[in-house]
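Remarks on the structure that follows.
Just one protein chain is left out here, and the rest sit where they should.
A, B and C are the chain letters, set down in written order, and residue numbers restart from 1 in every chain.
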Amino acid sequence: MINLGIIGAGYWGPNLVRNFNAHRDCTVLAVADAKPDRREFIQGQYPAVNVIADGFELIGNTRIDAVVIATPVGLHYDLAKCALQAGKHVLLEKPMTASAAQARELIDLAEQKNLRLMVDHTFIYNGAVRKVRQLIDKGEIGDVLYFDSVRVNLGLFQHDVNVIWDLAPHDVSIMDHLMADKAIAVSAIGRKHFSETLEDMAYLTVLFDSTAIAHFHVNWIAPVKVRTTLIGGTRKMVVYDDMESSEKIKVYDKGVELLTDEEARRKILVEYRVGDMTAPKIDSTEALRLMSREFLDAIAEGRAPLTDCHAGYRVVQILEAANRSLADNGKMIPLA
Amino acid sequence: MINLGIIGAGYWGPNLVRNFNAHRDCTVLAVADAKPDRREFIQGQYPAVNVIADGFELIGNTRIDAVVIATPVGLHYDLAKCALQAGKHVLLEKPMTASAAQARELIDLAEQKNLRLMVDHTFIYNGAVRKVRQLIDKGEIGDVLYFDSVRVNLGLFQHDVNVIWDLAPHDVSIMDHLMADKAIAVSAIGRKHFSETLEDMAYLTVLFDSTAIAHFHVNWIAPVKVRTTLIGGTRKMVVYDDMESSEKIKVYDKGVELLTDEEARRKILVEYRVGDMTAPKIDSTEALRLMSREFLDAIAEGRAPLTDCHAGYRVVQILEAANRSLADNGKMIPLA
Amino acid sequence: MINLGIIGAGYWGPNLVRNFNAHRDCTVLAVADAKPDRREFIQGQYPAVNVIADGFELIGNTRIDAVVIATPVGLHYDLAKCALQAGKHVLLEKPMTASAAQARELIDLAEQKNLRLMVDHTFIYNGAVRKVRQLIDKGEIGDVLYFDSVRVNLGLFQHDVNVIWDLAPHDVSIMDHLMADKAIAVSAIGRKHFSETLEDMAYLTVLFDSTAIAHFHVNWIAPVKVRTTLIGGTRKMVVYDDMESSEKIKVYDKGVELLTDEEARRKILVEYRVGDMTAPKIDSTEALRLMSREFLDAIAEGRAPLTDCHAGYRVVQILEAANRSLADNGKMIPLA
Partner (left out) sequence: MINLGIIGAGYWGPNLVRNFNAHRDCTVLAVADAKPDRREFIQGQYPAVNVIADGFELIGNTRIDAVVIATPVGLHYDLAKCALQAGKHVLLEKPMTASAAQARELIDLAEQKNLRLMVDHTFIYNGAVRKVRQLIDKGEIGDVLYFDSVRVNLGLFQHDVNVIWDLAPHDVSIMDHLMADKAIAVSAIGRKHFSETLEDMAYLTVLFDSTAIAHFHVNWIAPVKVRTTLIGGTRKMVVYDDMESSEKIKVYDKGVELLTDEEARRKILVEYRVGDMTAPKIDSTEALRLMSREFLDAIAEGRAPLTDCHAGYRVVQILEAANRSLADNGKMIPLA
């Protein structure tokens, strides 16, 4: 039995409590949140849970084996560091930390203490993303030439981070999971239409140690919700539309094939194979159920989880470079 | 009666012949194309037209009042210059010329000779674009904060120009027509997955003398055709989907409204007005019919046409800057 | 404070418990279900509720003011009769009873006892249906010429009733709510592809004391979920697609207009006004919340609820006639 403490019971926290509670080898012992109304809400739903105000006090509870941190990102580093020092395994909400340096320090501390340090890149556990990963692993997609993501929203503003830090972690973590190439540089251009300090729309480009390219459009001020990703491979192409209820993944049996052309006036001839489209069956298990299972299994088996601290680091590294590029009008920023 | 000569009878040329022929105040006297099979095709359809191989010879025909140039862009400047020097009005296919300097020279020549110089920015005459322009003119959209266009294709490669010069003229001309702000800088990042010299996918960003931003995704190697434009205004937002048959334009009665927030922890509060969506009736008149009509009217009335040489110049200026940025890994290029 | 008992905790029952519990002027005192696992489920979620096996025993509880019956339809009549005789207000799941005669008897009993007798026609409380009703009430639709509904499913078979009794109550109750005309005859043709006794697909037609017509396609064995209703009015037409997330209701500014035609060879000329389409904002309040509110208010105010026993009766009358028509190969059955 793993005893769990969860810090932060805002929008996402209750989903974490519900999912961890559903696993029989785990007990949510305590939940911490600074806001009285959130504590009241959790206590009402889970009378047996110890609900307190202070996250550090929760970490001090010696019966707790592992801590889940779902606070605003600005608090991640201090809480995670404290928890690791106290010998607890840690699961952090995305993005992992507010800087790559913080992420690096936590990684080193977790390794030194031999503790699990995981990041909740939820989408990686989603049936659609798992299906695309399977297709890539089986070689059906071929080499990924581009990853093009649009995530536009009519949602509420986040006030502590800009639109890239709010929305892009989803897509950057998916890209990191699906693409084998190493990201080497980042460019981002954005606009602050409704704030002095925070971009409400932005375009993010990532270059790799190959000819591949990734591009992300994130936007808080759009008229419609769009969550569409195009993945262009040499053998097949994928359209992933997360707003589609029944056909989230469409696999196009259309690659690009180079033919030598005898005619003098054409240098190259490219012929498209135009074949069938398949919308494969997608497992509809809640992603958070699999994510929470993975954290518990990684603890029990003493192994790195699927979305480990290194994936968390890579995502933060890209977000951090994006902020520097935003401040310099889209200048290309190399990744260390 | 305006006597017309058309140079270039490739993909687009026959549409021009058909549309100009349909106007009663205009006769297509001659068509020129270097390729025998294209000449044969035109002659079969229009036995009365004088079909010849050489465009310059066509320009030499003294009975011809106006010349339409639908050749590859590389030939536009020489043919248009010759035609203007011969005292003919000129309609050029888009993009107007291969460089802004060429466009400037043609503009000066046309002014000096008091001749009409027009560019076939066909989409400007499309019912959907005209409807959006009306909405903007009536103030219904408010200030345009962003123009986001995606034009991805499964089409054949163009071998003489890259994907930006092939696909972006459509969307850049629409943006130029709809946005009042002045473009001041351009950045473009692309990839040559299937060629040594020509980009097959690219992202283009345009900045303005305001906080507005325009962004274009053009792509030859996508699995599906997409032609979607989001136009974000302060009062309403528009989604223009050219692949939709019945609802090309959706107008969302959703702007963004700033509210002062008394609570200490929030700097700004943004509340979305969430209202109705309207898909207005779109006039389905063929755009090319209106474009050809406009050329004839501008000649008859001795006035500048709607898509005049200055619009053509601005589009070429952006494309030219895009090529420089492409060559420099997305560097922001100021427009003169 | 209204004390409530709920009989039946299968698929729908827990939603009723949750919604009634959320109203402050109501307490769910007891829940009855014959199945131990369902009782255990409810007890786990609501420790304070008295959970028992027998519905009649629940009715015997003198502290209970009103009973909600969410059992299979075969038990509705006996339980409702018993509850009314015991002086309780009654809310019945749809369809109200297994026959029109049973419904009539319950109506008479409720009137005699001056008790509320309501039917849970949930869809009437849905934002989309309420919006259409508003448009009709304001005269925007004009006279409804036809109501065409398709509800096809990939769901599980119901084993106690055929596909008409399972799926059509939704759409027949919507039709009954939206159309002013009186239904006078019913025809139904169905097929039992996978059962000896129960139709798994059927077509139902309803005629009125006007030229209006209603038609329903209900199907358990389709490859895709479809829930689409066309409502054709003399002034406007409505498409209601319940599978659409953002545009459930589309109102077409297209009526049909008769013109007198002078030309000899045409008897009539019908010209379509082709105008704009509007997708109005739909209130997303959970229908069950409003339905449960209405039951409590009707009790408190001593008035008939919106979806009262007479609406329940009319729906059962149509379903009953449909069964007779099914048995006679689609013969048109007059309604009494």
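The rule is short, and it goes like this: contacts are C-beta pairs under 8 Å (C-beta built on N, C-alpha and C of every residue); 3 or more make two chains touch, one makes a residue touch a chain.
Keep in mind the model is a prediction, meaning the values are calculated, not measured.
*Asks:* For the chain that is not shown, enumerate the shown chains it touches in the whole assembly.
*Replies:* A, B, C
*Asks:* In the whole complex, not just what's shown, which of C:I52, C:L75 or C:I221 touches the removed chain?
*Replies:* C:I221
*Asks:* For the chain not shown, which residue from C:W12, C:Y46 or C:Y203 touches it across the whole complex?
*Replies:* Considering the complete complex, C:Y203 is the one touching the chain left out.
*Asks:* Applying the definition given at the start, please give the residues of chain C touching the unseen chain.
*Replies:* 145-146, 148, 150, 152, 154, 156-157, 159, 187, 189, 191-195, 201, 203, 205, 207, 211-213, 215, 217, 219, 221-224, 230, 232, 237-239, 250, 252, 254, 256, 258, 266-268, 270, 272, 274, 329-332
*Asks:* Spell out the interface residues on chain B facing the chain that's missing from view.
*Replies:* Against the left-out chain, chain B lists 224-225, 243, 245-246.
*Asks:* If the missing chain were put back, which residues of chain A would it touch?
*Replies:* 246-247, 274-281
In this section, only the chains that are shown with their structure count from here on.
*Asks:* So, what's the distance in Å between the C-alpha centres of chain C and chain A?
*Replies:* 43
*Asks:* Between chain B and chain C, what's the gap in Å when you average each chain's C-alpha atoms?
*Replies:* The mean C-alpha positions of chain B and chain C differ by 53 Å.
*Asks:* For chain A, jot down the residues that touch at least 2 other chains.
*Replies:* Residue numbers touching two or more other chains: 224.
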